[in-house]
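Please find one structure pasted underneath; my questions will follow.
Just one protein chain is left out here, and the rest sit where they should.
Order as written gives the chain letters A, B and C; numbering starts at 1 within each chain.
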Amino acid sequence: MDDIKTLAKSIEPKLIAYRRDFHKYPEVGWTEFRTSSKIAKILMDLGYEVKLGRKILKEEAIMGLPPQQEIRNEIERAVKEGASPKIIEMMENLPGVVGILHTDKPGPTVAFRFDMDALSITEAQDDEHRPSRESFASMHDGIMHACGHDGHTAVGLGLAEMLMKVKDKLSGTIKLIFQPSEEGVRGARAMVEAGVVDDVDYFFAFHIGFGATDSVSLVAKTTGFLATSKIDIDYIGQTAHAGACPQEGKNALLAAASAALNLHAIAPHSDGITRINVGVLTAGTSANIIPGSAHMKIETRGETTALNDYMQEKAKSILEACAKMYGLGCHITDAGAAPSAKGDEELAQIVKQVGENLGLSRIENESYFGASDDATYFMEKVQSQGGKALYFQVKTPIAANHHNSRFDFDESCLVIALQICTCLALNLL
Amino acid sequence: MDDIKTLAKSIEPKLIAYRRDFHKYPEVGWTEFRTSSKIAKILMDLGYEVKLGRKILKEEAIMGLPPQQEIRNEIERAVKEGASPKIIEMMENLPGVVGILHTDKPGPTVAFRFDMDALSITEAQDDEHRPSRESFASMHDGIMHACGHDGHTAVGLGLAEMLMKVKDKLSGTIKLIFQPSEEGVRGARAMVEAGVVDDVDYFFAFHIGFGATDSVSLVAKTTGFLATSKIDIDYIGQTAHAGACPQEGKNALLAAASAALNLHAIAPHSDGITRINVGVLTAGTSANIIPGSAHMKIETRGETTALNDYMQEKAKSILEACAKMYGLGCHITDAGAAPSAKGDEELAQIVKQVGENLGLSRIENESYFGASDDATYFMEKVQSQGGKALYFQVKTPIAANHHNSRFDFDESCLVIALQICTCLALNLL
Amino acid sequence: MDDIKTLAKSIEPKLIAYRRDFHKYPEVGWTEFRTSSKIAKILMDLGYEVKLGRKILKEEAIMGLPPQQEIRNEIERAVKEGASPKIIEMMENLPGVVGILHTDKPGPTVAFRFDMDALSITEAQDDEHRPSRESFASMHDGIMHACGHDGHTAVGLGLAEMLMKVKDKLSGTIKLIFQPSEEGVRGARAMVEAGVVDDVDYFFAFHIGFGATDSVSLVAKTTGFLATSKIDIDYIGQTAHAGACPQEGKNALLAAASAALNLHAIAPHSDGITRINVGVLTAGTSANIIPGSAHMKIETRGETTALNDYMQEKAKSILEACAKMYGLGCHITDAGAAPSAKGDEELAQIVKQVGENLGLSRIENESYFGASDDATYFMEKVQSQGGKALYFQVKTPIAANHHNSRFDFDESCLVIALQICTCLALNLL
Partner (left out) sequence: MDDIKTLAKSIEPKLIAYRRDFHKYPEVGWTEFRTSSKIAKILMDLGYEVKLGRKILKEEAIMGLPPQQEIRNEIERAVKEGASPKIIEMMENLPGVVGILHTDKPGPTVAFRFDMDALSITEAQDDEHRPSRESFASMHDGIMHACGHDGHTAVGLGLAEMLMKVKDKLSGTIKLIFQPSEEGVRGARAMVEAGVVDDVDYFFAFHIGFGATDSVSLVAKTTGFLATSKIDIDYIGQTAHAGACPQEGKNALLAAASAALNLHAIAPHSDGITRINVGVLTAGTSANIIPGSAHMKIETRGETTALNDYMQEKAKSILEACAKMYGLGCHITDAGAAPSAKGDEELAQIVKQVGENLGLSRIENESYFGASDDATYFMEKVQSQGGKALYFQVKTPIAANHHNSRFDFDESCLVIALQICTCLALNLL
């Protein structure tokens, strides 16, 4: 145990350097090409088997992909910023990396998930914000690592190095999964459907941040994952001059307005919490033209996957009926999704034990999340195969809330997360 | 001409007696069994060929028929009030009479339409109201002749007698059409589709009332008939306890509410006036139950039949889409309809000439109606065959507005209407 | 204990006779004049102090009172059915009885609440339904004791007799509260605001029924009382002819439709369950008239009183805004209300102990209600004064669900309920 702590500590400066590099070059979902290239290079250099592209992402299961032109621009940008053109080519326009460590000894397979995308937020520029003061603030206008995924990725790379160092103590297989596009819950499904965790016996994901008084606090188990669906809808109607020939229009705005009201009127469910939100509605071009198109961004949630399915099914019926009401075309896109999931108590006990062994002063049994993370796709799949899965938290002092332009975290959490992950691998393999 | 005037004058007491009898025993649409029986008897006695039942009413084209039990009760009531059981049997549960006078000389066919139904209005009971004062007010609670159809029917019977008296002056054929259920525009379509005017060359309908300063005024032509459709709709959903299991409901009330708003938002049309009204909405049974059923009564109108069709088609799309939105069953019933129609100027000139010959002091060329009468079904059919049709008015001093509980009219209009109709027949045959 | 059991058993025939008498003459909320008169007479004869009328019902706090003419008719009917005119007069047109037993020894005050109203349901008439078969089915068309309140009242009268018999074993004071109008949660508030429980230290209410496999089962504590408000609203607009002058209307139907949709779109609350239902909407009179009035019956609920207040406040804002939208008058009536409440564990332990002492074979700690009973008004008041309150259940085999036209219950529950209540009084006094 002491060896692990010492070994991890020796890697800490590298962890921080990784984190700050990713923080400086943030990439939003499905454009993490520089990040993925760096990760793949490091894993290859360490001796990991590295998988990329369609081998780890099933194209039909991808949600919320930007237009191809944007993807091409982002790849070009990433190469300019140091991504390896050769590795990029292997990615087949899809970011994401899976590194595999074969111990060549029989044993179970343990997987860790690290998400690596940033947010469409403009980072604070003044000296009160440490990343600006210490010159690792975002170089990309309007994009920022404001949820700590830069830290997750850094821990993943540190873990790759640690495990290679203790490889002879391990049996079985390790999978390090660097998932693209967690924000908007868009990337996990494609990895799961590509079979990335088909052989996994134990799965872990974790999140840093959330605030903690003055030192890091370990939460063994996360509860309260709401299942969620993000739905984009376009109504295609017909414009017309509103004064001269209103009857020639097919009013997409009124269909969307009617849908919005009726969506919010979906009955609640006696089995538990449900939510719906029409978060965005845009329709029409000018006061004197009957609006020929409308766009909405909608979100459903449910305390269980079944409850979210209930909401989603009702929502789609309403959306389609409102198109019929005004004679419109209607394109519904699944823009994101995550099931609900529950962590396994057996693994929670192990995490707790590891925390105690590491001498952590603050350990909580569980914490209610009340939001969504598509790590639940992996959890659900592994559990459905008879495996175990857990999502723990490394609560960390933060400078401002998640998704805020002043978000920053106490980097001492990185080495602690690394120690925990390493111990979990050693414990189970 | 003077002979006609004198002859008609001699019948006047009978006209008034008829009118008061019908006024005393008013019958709403599709229940005019006593009225029809009386008419049929008189026509038979005069020597007319009389047609009843399915020969003059096509069952599939009937709109807004009450439940059969109610029909049976009304027939029983009519018999008690003097209707002939034998004639009633010939009616096959459908009121309405067509009397035909064959002159046995070649010539065109001229038809007159008389409507005979009353309204669901409770008649004023005090002595200021002449029918009460003179003891011919309604014997039927909640039913009243408040639109003058009692007068129309009386004129029709007078005309039957007059024409038989001048039969040798006539050639061709006369058809006297006693139409049921004009209120709510429900009865004409079934007569037209049964072929009642298939052989008609000249068609007349008229209306008394509308107010006139101190004596009767003849309006040669009526314009501004709005085409209209009456639609009844039932939504069938599923009740559920609103607190305990709201998700089990299929909310018919919300579908109806959503339909009401969207129906009223149908775009106006650059070709002319359109109207829509959700006149009645009833849904649900108690505060704590999700409403499992809803009922609406809807009316569309258009300056032309095409405009009304535009409104009706849009309305039905919306109604059906709102059912889909909430997973409901949906029964749409055509509860009434009338096309738009225009009178023939040629006949208007004849009416005007007749009025002048009769020495009427007030004659107007035309008057804008701005409402609906399903006599337009007959007009449209006759004109489509190459015939001519006209709707004229005998404007009459009235005690209160049409459809008011104090409505009454100056009975001197009856003999004038009779003279005009007789002259028209003589003129054209 | 054995004495109590024996004594109660000896009263059982009377309990059943009472229940069947009340069952035969059911009275809906605020019209329980025959029932109240019978109760008052029996309590007076037993030597109780009896309070009636405004002494026990604060007029301003009454909800959902029928029109005075209806009240007068019901009083007349009750007198014909045996109510005492003298007692009726003391009631001041308000049913409800409080009987007080003074032991004249110092001690706490214990209250029991019995509700006594029936439902607007037509009772099954055939021989499969025991009340019909055994000739105690409802004599009142369309009214039925379908929720067991006839049984509650019978137990209350039995308890009055029992307690008088064991009076010398008691100290302190007993209050037997016979509450009118529990259905629709309309009556309790007026009793509480009249001060009926101002001096009460221990308060009990109970409910029989709910189904039980083959014998009675005692539930010591009821949880899950949802706070609720019933709101009636009338919109007053302006009728107009929908074809001829639509601009003259003030459309009450569209305001109600818009309100219905927006009411159902009130955001859920993260603190717990909320519900809303527009259970009834009626508007308009005929297809061709713009609807000049609309009526809705609405219900809100919340897991806590605060959550129901949240819903109610939002609902009233929406209702008022929709009136403004169409230039309407708007009358909102509080038609019923009940707060949430929690029973005291201390009393639940006593009830459980009493059940065990009585040798009951089935005893449950608690049961989730998920609905509303305005006994919670009494509970909240007593607890706010530092007293204790509890709502227990005597689960009973039933012939059909509550509020069903075939509802009937196994009358053996009556004597058990009586034994429990008696023991509770003895235990606490």
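Following the convention adopted for this analysis, a residue touches a chain if its C-beta (ideal position, glycine included) is under 8 Å from a C-beta of that chain, and two chains touch if they have at least 3 such contacts.
Please read these numbers as outputs of a predicted model, since none were measured by experiment.
When the omitted chain is restored, the residue from A:T103, A:Q238, A:N277 or A:Q353 that touches it is A:N277.
Among C:G53, C:G224, C:P246 or C:G370, the one in contact with the hidden chain is C:P246. Of the listed positions C:S258, C:T304, C:T396 or C:Q419, the one in contact with the omitted chain in the full complex is C:S258. Residue-wise, the contact with the chain that is not shown comes from A:P246, picked out of A:P246, A:G272 or A:G327. The omitted chain makes contact with just one of the residues B:A265, B:A306, B:A400 or B:L426: B:A265.
Although one chain is not displayed, its contacts with chain B can still be listed: residues 261-262, 264-265, 268, 270, 273-275. Chain C meets the missing chain through residues 244-247, 249, 251, 254, 258, 261-262, 265, 267-271, 290, 310, 317-318, 320-322, 324-325, 327. One chain is missing from the display, and on chain A it is touched by residues 184, 226, 228, 230-231, 242-244, 246, 251, 253-254, 256-258, 260-261, 264, 275-291, 294, 297-299, 301, 335-336, 370-372.
One rule holds for everything that comes next: only the chains that are shown with their structure count from here on.
Relative to the C-alpha centre of chain B, the farthest chain centre belongs to A.
Of all residue numbers seen at the chain A-chain B contact, over half occur in both copies; the interface is built from largely matching residues.
Note: centroid distance chain A to chain C, computed from Cα atoms, is 52 Å.
For chain C, the set of residues touching two or more other chains reads 261, 264, 275, 370.
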